[in-house]
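Handing you this structure, nothing more for now.
The complex is shown incomplete by one protein chain, all other protein chains being positioned as in the whole.
Naming follows writing order (A, B, C, D and E), and every chain is counted from residue 1.
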């Protein structure tokens, strides 16, 4: 089949969205301490590896509408196993687009557990979570399952409006992050150690820039018409712009200074909020939504210190909070031209109820499922590195690397003093020679 | 309306161009000192915020051709206020493309005032300048105003050829930068302090790379045919490549060594020069134009030290100089296939005169208008930070952040000694405790 | 001619591929020591400059099919000199796409000679190699030459399957890198000095991310149908994902820890391997190919220490090895739907023989030609900097710059002590004052 | 007065600070260093190559003290940075001829 | 001979250099340090969290001087780095047993 314009856009948009996951790696990596930056990025990179395999093997099949499904929760994992049996010429393009969403959703979770997660446990967690949580969510909302127009929920309340993933991506990742934090605990020094500040803010801003760039593919990739694409494009610009201003104003008033970390975070909050709503609100609606998301997330990220859970890079404060705002706001702000009108445009409360209930359902579903997956991993193999590894830094202790080696001076290589910590090989003689207090064995 | 190939390209190109502004933030941010890098980037990021709002609200309306205009200078700001009343299905896509140009033009200006501008003043300046300078320029050249084929100038001399923004973007930003420098003055240590060297050249090169990538959208986004797109694509590759070589040869001869900062700057100079001319010169013409721009800008950036104005990151030397070169060169190099022929291709001097006059007019217009906007801001709220803030670094004093925190060593956080400078809160007791000479109050 | 969807994709893909070369600059630049990072990046940037000019002037002509060729090795360099005489409206777009391949192939070579190549020699080498090695290879495989269906080889054995450049790009660059290493020798301290570790791993990961992003254009840019584009897209995701896992598993088993440098390298190895095969293997085949490439390259990069040649950034281990694997694997894994079936899909050995022979031929051709070009350069002007320049760092000694200047502390500028080394100007008085042992003259 | 200099493991900084504070020391200066002593001679494998590395990162902690307190502070430093393994570092003391607090100009013991 | 060491505010480097040059000092050595004295105990708010920070960046300036000049140089250092507020730092002097200029091998006062 010859190219059509729409499919070319899908092709390009898929590459845009794939680029977002490394973008996220930089966004997160810059926000951690220097000594755990590579580990942070590796959590995103490995997710590209594991989730891609899952998706190609059975994930695509599980999330694609067909007659054979499990209680409207997921479709038959074997009907398209290994991407077989696709007949439409454009099917592989659609799979390519879909897998990029699966990847980034998984990667998003990692921000909550920066600096202290065991890399092997995370590597195991990702394919399981993608299979048991992400694929079902994608099926339920987009694949013809529970929340869709043919599903029980959709027919009982109303089909959920979630154009690009407020529930499937952001609420989903935010809740999973929260559960992981509750399981593996806070970083040493959480809320007290000022070294938890971002080690490389330009890298954070680069990450935010790549995310924003890719997000045009994320939101507009599935646009059906030129009008819709234009609207989504504008909204994907306007909402984060407004959210950035909203976040910075909060900082200016509360702390006296607008920060660049705040600008980057505000952009992401605005992007999150507009994600489900991008095709259903007007540009002015997107401004309102963006400001609301920026302000709300700016206030939310401080809460973790009060509540005492260490959502290190604000997955909850940004993705869960703004994800909920965007999902629910549709009930108010949806314009009638694109579907059912929201309350502010003369619609009734049906959609608002459907949106709110759907958000709630996905919180519960993801919360329970993530716990069921992560808790056994934590009990069996440990989801957290040892305190000594944490102090030495996850980069050295798990990956035997340091992010930077600028040393004009004299350092022969800053990864050495932890020789045994890295290799796990401590001969009795080496143990004496080595600058190491214990004999802890190490698993990356 | 279904997608057409041309509109898909516009959609993609718009995302490319939006990506350029963060690219510019890295290009500029890497060139400043480490202690003002975030502030530099924030000037670009905040411009995305403010200019987007301006454009969605009234800017798009002001620059769009309609019967109701103000002396051919700008169109009615209210006819499409908030993007209302657009009827063509592709209108929002065109607005999306246009707003990215407005954003980057404003952001470009900031390079001239690195390290010393008050962030609040800049934040105020951007929406006003976008409204009163950029939108009129865009209207006059592209929207059917003064310089267009229906405008007085276009009819009297000839319609200006400015395909992607030699006057509207580069001359415009260059002049505005110059005026701001004259108003707010030079950096402390200008021309003497070797620490003014770029703090992160790889970041500069990353910025240049993103700019180049995005520039294909910038120049070719509005291409009408495949032939034109192909020509523009080639020219957008060839001119900067040639300009890079030109710049490096100047450095090699004059200073003995080709620098990577020179390579990055040369690329940008070539891109600037080809911008107005990209659809009207041949690939060989683009080589010539590129070399000319690279050589001229390489020589021009040194002049500021002789002339004594601190155009810190060479907005004038690169954007104004190469912008003029590109705009005027059309009068010589334009090939007859794409419009009126230039002098070298057997045309007469009409176009050369029109191009030169238009460049002159925009210099005067922008110069005057920028002064009218910036001078009152400077007088009323101050456009410049205090010397103490400048010495401490704009990042710490305006944003309470530092760009990097690599400290393997022992720094508990390098932003502390300026506690009061950041917060503006100096209790009498704290004043004694704090390591601060004065009580200057601080506004970001 | 109006845009078609396919040509819009080509336009976009070309920009993607051009973006890869700066991406490579970051990938390589992050892997070198801090004191040679800019020089490393400059080798890629200058290649954009020189190869673009070569291509526009005669390279495009040499590699484009026409009746007038030199023993099926290259086409007439003058028939389209300066891009004249192209008649099809889409021709310039195709040239734009092709030049980006030429550029990155040349840039790839530079990784082998990090930290010690003379910049002037490299600058001279690039246009000659692009003319005498790259353009012929492109003609022979893609332009209708020796290995194509109309060439002697293609008719005798079978036309080589090399969709996006296993032979033309990766084997080609890998062999050239190896020859250069043999000519100019190893870095001081090779295999002993731990400071040869990468100085900025996040920059390496950024490079890998940009490469991956761009590679969708690289592989899929020439897709003829939607089906093919979909397949290529999926394969370009799957193979590197699998290769990353393969590489990390090797590291985990062999060294005890998966590294982020390994993840980035694995991604590139997988991309290299899938390049020739992307349109001819199934997604499951791509997984197999990816794992094979990741494992093989992970093992190969250690060999250089045993064999004693300093392929500094593993151009041979990654590009040559995985390039051969991908090229040869087609003989086994090609699915019958896309062309002749491979051995595993019921085909006979014809294609396997053709692929293997073609790989061999290109190794010999490139090896001999590269030697013929580089050896005289080395003898006449020297391809290597002096030991003192190497110790001081290529950045300072060749470009008079340092990549970073973070110094909160006290460094007035770390490029000073080598004043004469940089400028080559040693007055007799300065010679005494200057902190310099010798009077070596310097050429960048 | 004495100046006590300790070249010790970076990860011991917190322990040292706690130890000194408990003893009542009011100030200290820290900087980055690297070095080797008897712990020299690691072989590190990186990407297939074996490297000998012997300059290991350390921190330098300096404390200015009166003659009376110097011995105690020396003991505190040793106790809080000891792990019993090679690489623990060195601590040494030198006589200080004069010391001044910049803010007030106080000299001698009053400056500490 | 004496070695004078000043641990002072980073932003005072220029003033110190000017002061020393005016006095006629021919050389100095600077390095990065951090530390705390009585100024300890800030609370910094960052992204909603309150942090106690006490290690503040300082620079270490070292000047080698003859016994005769040492006192004057001490005064110059104090005068040029004083702001009158906590955090100004410390300056101390120790006796130097021997000093050598590497280039010439000159020793003692001639080496300075």
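One rule holds for everything that comes next: a residue touches a chain if its C-beta (ideal position, glycine included) is under 8 Å from a C-beta of that chain, and two chains touch if they have at least 3 such contacts.
Everything numeric in this text was worked out from a predicted model, so none of it was measured.
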Among B:301, B:352 or B:400, residue touching the chain not depicted: B:301
On chain B, residues whose C-beta touches the chain left out of the figure: 191-194, 197, 255, 259, 261-262, 301-305
Residue ranges of chain E at the interface with the undisplayed chain: 1, 3, 26-32, 64, 94-103, 105, 111
Chain not shown, touching residues in chain D: 2, 6-8, 31-38, 40, 55, 58, 60, 74, 78, 81-95
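FYI, only the chains that are shown with their structure count from here on.
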Omitting chain E while every other chain stays put - resulting connected groups: one piece
Chain B on chain C, rotation in degrees - Cα superposition, rounded to nearest 5: 120
Reference chain B; chain at largest CA-centroid distance: D
Proportion of interface numbers common to chain D and chain E (over half same, under half different): different
Euclidean distance of C-alpha centroids - chain C vs chain E, Å: 51
Residues of chain C touching at least two other chains: 4-5, 8, 12, 194, 197, 200, 206, 255, 259, 261, 404, 406, 408
Residues of chain D touching at least two other chains: 30-32, 44, 46, 51, 53, 57
